[in-house]
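Of the protein chains in this complex, one is absent; all others appear in place.
After this line comes chain A, so read on.
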Amino acid sequence: MEKAINRQRVLLEHLRPSSSSSFVYGSDSSSSSPPISASACAAGDSAAYHRTSVFGDDVVIVAAYRTPICKAKRGGFKDTYADDLLAPVLKAVIEKTNVNPSEVGDIVVGTVLAPGSQRATECRMAAFYAGFPETVPIRTVNRQCSSGLQAVADVAAAIRAGFYDIGIGAGLESMTSSPLAWEGSVNPKVKIFEQAQNCLLPMGITSENVAHRFGVTRQEQDQAAVESHQRAAAATASGKFKDEIIPVPTKIVDPITGDEKPITISIDDGIRPNARSSDLAKLKPVFKKDGSTTAGNSSQVSDGAGAVLLMKRSIAVQKGLPILGVFRTFAAVGVDPAIMGVGPAAAIPAAVKAAGLELDDIDLFEINEAFASQFVYCRNKLELDPEKINVNGGAIALGHPLGATGARCVATLLHEMKRRGKDCRFGVISMCIGSGMGAAAVFERGDAVDDLCNARVVQSNSLLSKDAQ
């Protein structure tokens, strides 16, 4: 044991030399490195780290991709059919993993605004464009803004239930083609059911309600918006999104001349790298006079899609696919429709608890920025470290294609966790849901130590006796 302690001491001396003379830095002498200290191991007997559960029937994610997200009606996808948004990501999860498409048991697509049956048919058509055979079924799911995450959770649940071994959870939204609108008349009962009436509140009003009731100031909201843009711009500039974005070849129709031009979209076009609080402060509140919610500190209306390929861990190992992430838990909870933005504050603790973890165990968060007011509220309420949340920007900068958001968060979260290494073990995705709900899911970083990962795959085991085969 003495040897181990000595070795540890020698290594620690490399990181924190005991000599007190200051270092000479070439160019940057103003910032000194933060003092490092050896601390007692934080992993106690009950800590998550001791529970390394790697079971063959875990549901794992082997691929997660998304399209770029573009502004609705004016951005890159304004002349793109919705099924042409979904097909590239469905194709990508299959092509990049070399999985046979006919082995996919089901595809579940979260999608919100379009007429239900039509969108479901469009999704089926998209699967054909992506090269899936007719034997692979497809369905849609709608839990408003969480539909993409709900789709992934539904596929995970079905795999757990044994309905199939391989499934795709996806999200799709073309807010260019389907505006937020109410068809037909409203049931007069809402006059006596206040909660039902509150379901009809415009989302912006719920944002004002949250800002007002919980004291989130205009400055805090604008600051959150600036950070979102800065982080998203930095991530795009450093090429981080290249791992998860699938370029989409499509067309753009000039609104004036009507000329069609082929174009390939490969970056998110909603990000404003030069956003500053002073510019945002000049914007007028949109939803309420003397309010604080503006176009600058709300999520953008966008088009986009995402897809996630899930399967049992045993199947992934058998196919030799690297594991990007492990699906752990999902929770959907209901909250007051008038302040629907508090959804994540209720859903995240539920999902984290269901995973047997504490909030401190979570290393990375993707909390949808539907509005800066509710995002800031949830962050403060749960006392989360801002350095762990939306590290590559959020919906204010990237956009919020309603049904696609959950699936695109899976791609962004898992790819970022992979980049951060073993230190980043658990991640959470959460969003608030219009009509008063919140959803959250816990993911674990992939690539658990598989002792056999360098082993040669045995095609046929002829060493067993005939009875054993």
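Just so we're on the same page, a contact is a pair of C-beta atoms (placed from the backbone, for glycine too) under 8 Å apart; a residue touches a chain by one contact, two chains touch by 3 or more; residues count from 1.
Heads up, the rule we're going with is that contacts and distances are computed from a predicted model.
The subunit not displayed here is recorded in UniProt as "Peroxin-7", chosen from "Calcineurin B homologous protein 3", "Vang-like protein", "Transcription and mRNA export factor ENY2" or "Peroxin-7".
Interface note for the absent chain: among A:K288, A:K353, A:K381 or A:R420, the touching residue is A:R420. Within the complete assembly, A:L15 is the residue of A:L15, A:V54, A:A237 or A:V253 that touches the hidden chain. Even with one chain removed from view, chain A keeps its contact list with that chain: residues 3-4, 7-8, 10-11, 13-15, 17, 19, 21, 23-27, 33, 419-423, 449, 451, 453-454.
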